[in-house]
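The complex appears here minus one protein chain, its other protein chains still in place.
Up next, subunit A:
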Amino acid sequence: ATPEIPKEDGRPKWDNKFQYLLSCIGFAVGLGNVWRFPYLCQIHGGGAFLIPYCIALLFEGIPLLHLELALGQFLRKGSIGAWNTISPYLGGVGVGSWMVSVLVSLYYNTVLTWVMWYFINSFQEPLPWSVCPLNENRTGFNEECYESTAVNYFWYRKTLNITPDIAESGTLQWWLILCLATCWAIVYLCTIRGIETTGKAIYVTAIFPYLVLTIFLIQGLTLPGATEGLIYLFTPNLNTLKNPRVWLDAATQIFFSLSLAFGGLIALASYNPTKNDCEKDAVTVAIVNSMTSLYASIPVFSVLGFKATTAYWDCLDRNIINIINEFDLPEESIMRQNYTSWISFLNSSYPEKIAGLKLKSCDLQEFLDQSVSGTGLAFIIFTQAIILMPGSQAWAILFFIMLFSLGLSSMFGNIEGVFTPLLELQVIPKSAPKELLSGIICLISFLIALCFTLGSGSYWIEIFDRYAGSVPLLVIAFFEVIGVVYIYKIKRFSKDVEWMTGRKLNLFWQITWRFISPLLLLIVFMAFATLQMQKPPSYTAWNPKYEGFPMKEEKVYPPWVQAICVLLAALPCVCIPLVALFHLVKQKRSSKDPSFVAPEVFSCQGANS
């Protein structure tokens, strides 16, 4: 039966289809596309990783994406309202995804704060992370900086001012507070009137990263050593596919990369006209997201190859200088090309002298193997590579603006996921302007996020990322699929989708929604949870007093932190049974009381006073 949906319900709408698609793409394409996907590609056998990745995309990513977009577009409500409409017992799914959106918005903007800090520091000559500061009596360099590297020092000391342990909170870092306030101000500026303003902002924040990636691509390919990096990245090693960990990583990467189960996609789609082809949209967004990941990995790995090659040459040069100084050979007698022949000659003639020099073994493969993902890639590895490029300030500025726009467009989706349900729940009176609600959301988030600017803030962000932004999403997505397919009933839903798109639902969607996607999600969730619980949760701390410094110290979380981890992971999930239970109790109580007639009865008969 075709539902009665009023055409003019005063709901804001997108200016055009392109704005909507850009918003979805911007939400999906985030920092993870740049600093997680290339890393996974590298450690899981290069080109071979694309096989599990594409399979996961086909059977998990696209179906779930289509489901969410269709749901939002049809019900024209945010996550909480939509799930309440599907079934009051499933309202908890909406509440859960709203909660996850709140938690992720809090820490995600702090990552953008770090990006902003690096951005405003990129206007100096020389770049502040390229030189070590001097110590107090100016006889040498600062000790912590000298033992690690200038880049590490700037990240851990000058930016985070990190404490050696998560239990030590340290103090609030005033420079980070300033940057955090600026970031939330930017988010407020862009989301001040909901999609009216984000729709304009998204044109810049979604398209700009592609421009910068292209510039970096061209620059990266001209750097020496770029080809080594790319060959290393893409050489397929099919043996890795035997490791189930690879398949798990592919499935989780697709899932988190498409930003599913946040409620943001439902919110974005709810502003669409109902007669819109959501199937094509879903496929478009998913494919653009994956293409972007691939496209981003090329400049990333060109730059990493360049960095590894430069480090290798530095290693060789240092050895050559040592040998030349020791044996008083003329300059440029030993070059990088004949280094190995010279070494073997000298080793045979003067083995003790060579041993006494304590030369480091230089292996290009070893340098290429040093792979990092996440913040380490952007703030340590990439910044180090940027120092080596000519015109480093410009590259640094471009790079950090790109990261900022990538993160900001994802923040828009997160904030919509928080904003739209609150607007529908009418938390503030209807007469109050929308600007007030978005202002309140941004202000409260800013105040809560202040605790991430403490000395131990980055440890907490790692916790939030690992526990709040991972397991609950899998649970929510599972209940999403089950809820639509088995409670709302797939027949009803496919009729709705048919009404929206104008053509019959493909068999592919039926099969994936009914069986494959829920099964995959269940397997992924169990494997993920098992892996997390296998060893006691630990973290690596930056401790200058550690013997192995500059290696990071491996520490176990104290019990109270572990309790918080469990709380973060469990709270959104527990909403689902709680809300269902609440409605069950309400239903039981109303069925027990015969005088209480459900209000639906009156509305069916119409007013008749």
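Simple rule for what comes next: a contact is a pair of C-beta atoms (placed from the backbone, for glycine too) under 8 Å apart; a residue touches a chain by one contact, two chains touch by 3 or more; residues count from 1.
Following the convention adopted for this analysis, contacts and distances are computed from a predicted model.
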item	value
Protein name (UniProt record) of the chain left out of view, among "adenine phosphoribosyltransferase", "26S proteasome non-ATPase regulatory subunit 4 homolog", "TMM27 protein" or "Guanine nucleotide-binding protein subunit gamma"	"TMM27 protein"
Given A:55, A:131, A:294 or A:422, the one touching the chain that is not displayed	A:131
Touching residue (missing chain; options A:167, A:185, A:355 or A:522)	A:185
Touch with the omitted chain, as defined above, among A:58, A:241, A:324 or A:529	A:324
Where the missing chain touches subunit A, by residue	116-117, 120-121, 123-124, 131, 133-134, 138-141, 178-179, 182, 185-186, 188-189, 192-193, 197, 324-325, 328-332, 433, 435
